[in-house]
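Worksheet for the structure shown next.
Shown here: the complex without one of its protein chains, the others still in place.
Take a look at subunit A:
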Amino acid sequence: MLSAVSASVAKSILPKTGALGTLVARLKHTLPDLPYDYNALEPYISADIMKLHHQKHHQTYVNNLNAAEEQLAEAMHKDMSVDNINQIIKLQPVLKFNGGGHINHSIFWEVLSPNGGGEPTGDLMHIITRDFGSFDRMKEELTNVTVAIQGSGWGWLGYNPNSFRLRVAALPNQDPLQPTTGLIPLFGIDVWEHAYYLQYKNVRPDYVKAIWNIVNWNAVSERLAAAKQCS
């Protein structure tokens, strides 16, 4: 199991011949396997959704991230012309969107589980109680913030490595939590419509309510422990 803080971005090394005939090792991102079957999260998230979400949406982020990184590498190996700077700058939103998409979904599969739900224990429960008053109040805040997102985005439970406090945050599109806010992501809820529409249609609140039945508190606890080690 990869370190939680590294956000499980698996890479494989493929040799590639670069300029001047030198052998350049280039890393490619790959789609991580789900830790469970596509139907494992039913009845809370349908197999149809899980399959599309993993095999189509997440795979596309991986593919587009690899393509963008390849273009970035090419641009950075060229001369320092304005065209080149333009190209590098043009790639930034593509990298953020697809890189964020890959990071976010890699975390998402790990923090859900068919054996999840209930409440956390140990240090995670202690820190939730300390920073929110109670588990229910954290659950309420994260639920409300997530449901209220306008358009596509994610709700997050994050850890502030400077203040050592838990915070709830919402971000648009695939904006990744850590680079955007500094918070280390512990648990996230995808509310892009593709995450729930086939099953819940427009009733996003029902989906967000249901997802609490499959939260993998063990994985979230591991992410907290790793976050604490790095802060």
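Following the convention adopted for this analysis, contacts are C-beta pairs under 8 Å (C-beta built on N, C-alpha and C of every residue); 3 or more make two chains touch, one makes a residue touch a chain; residues count from 1.
Methods note: contacts and distances are computed from a predicted model.
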Among "Centromere protein O", "superoxide dismutase", "IBH1-like N-terminal domain-containing protein" or "Pyruvate dehydrogenase E1 component subunit beta", UniProt's protein name for the complex chain that is not shown is "superoxide dismutase"
Touch with the missing chain holds, among A:H57, A:R165 or A:K228, for A:H57
Across A:S152, A:T180 or A:N218, the one contacting the chain not displayed is A:S152
From A:E42, A:E193 or A:D206, the answer for touching the chain not displayed is A:E193
Where subunit A meets the chain that is not shown, the residues are 52, 56-57, 60, 93, 97, 150-153, 172-174, 192-194, 197-198, 202
